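I am attaching a structure below and will ask some questions about it afterwards.
Only one protein chain is missing; all other protein chains are in place.
Up next is subunit A:
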């Protein structure tokens, strides 16, 4: 019988509205410090809130020679990937690149570049458009550029399952390792869609918080008065390795990806199935893959974007599935919702929770909500041993993806 496959997490990289780098991001998330603010680039829209990465200067971080050719979503990914590779103690100059894969999640591609170039087309004509438009905007390009940056010649792809994209990427990366197609996979997600058409489009759907007069209070997952999410940008990259490969090179294993489940609601374009059947099936599949029972789960890093219907549906699933009441949190109260990058940010935080035995608080939650009736960590980070955690992502289109992260203790 095939035994559980534990992909080793040996490196982390984060670029989030909490800060640049894992340390700055985690500090903001642990402190429950919301990043949402009015955004001058969105001025004039009915909802002009966003969560941007503070002080992100691509020219300074990557060099102008590299940065000018790339969309911001690739900028964010490159910075996160370089951090993750360095954190893993890997040197791309010396690794066997044929055994290194890249699987990144992304939803919107280089939509900021597209929007600007469309404006040029309308205002100045086709002859003034950039020759870089297509390579800058492609959804696939982020994985290609990470490969060029690191000499990763193995399987290279981008998964796109809306808000679950990065979770799908990490799950898919683990499959590549399990199938022995790679020794190492850089897996995660990146998104930089904070331009007017996208934010206006989400606003027209009624998906965004309209709390423009109180930005810091706008993103409030699982809170009674939640009214939608705050759009965010960011990137997260995990270095995953076959356990034998990590062991052979003496790598520090920060945690393990021990299970993955993916399902579809087959219900509605944007509304979650109110019964939560698809989400529940994804969590059950991930736990079965990890050979764990619901009672083994200490912590749930929830999807919880703070839409009224989405959070209620997820809370219902968690209540039903986890009678022991694991410590639940959503980092989106701090970071907002980074769409195709969200799953990687969540998974990286779950790794840190496993590693440090601490669950960060959900920002803007002040007490127990009897209607949801789940144990949402709030107020301050909670010290709690986390041997196993799930990281949940549920995308528009009814695409559900769930990871199980476990502590590296034998097995």
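We adopt the following convention: a residue touches a chain if its C-beta (ideal position, glycine included) is under 8 Å from a C-beta of that chain, and two chains touch if they have at least 3 such contacts; residues count from 1.
The criterion applied here is as follows: contacts and distances are computed from a predicted model.
J.: Can you pick, from "Cytochrome c-type biogenesis protein CcmE", "Carrier domain-containing protein", "Helix-turn-helix transcriptional regulator" or "ABC transporter permease", the UniProt name of the chain not shown?
T.: Result for the unshown chain: "Carrier domain-containing protein".
J.: Given that one chain is not shown, which residue among A:45, A:86, A:116 or A:132 touches it?
T.: A:132
J.: Need a quick check: the contact residues on subunit A for the chain that isn't drawn.
T.: 59, 63-69, 128, 130-132, 135
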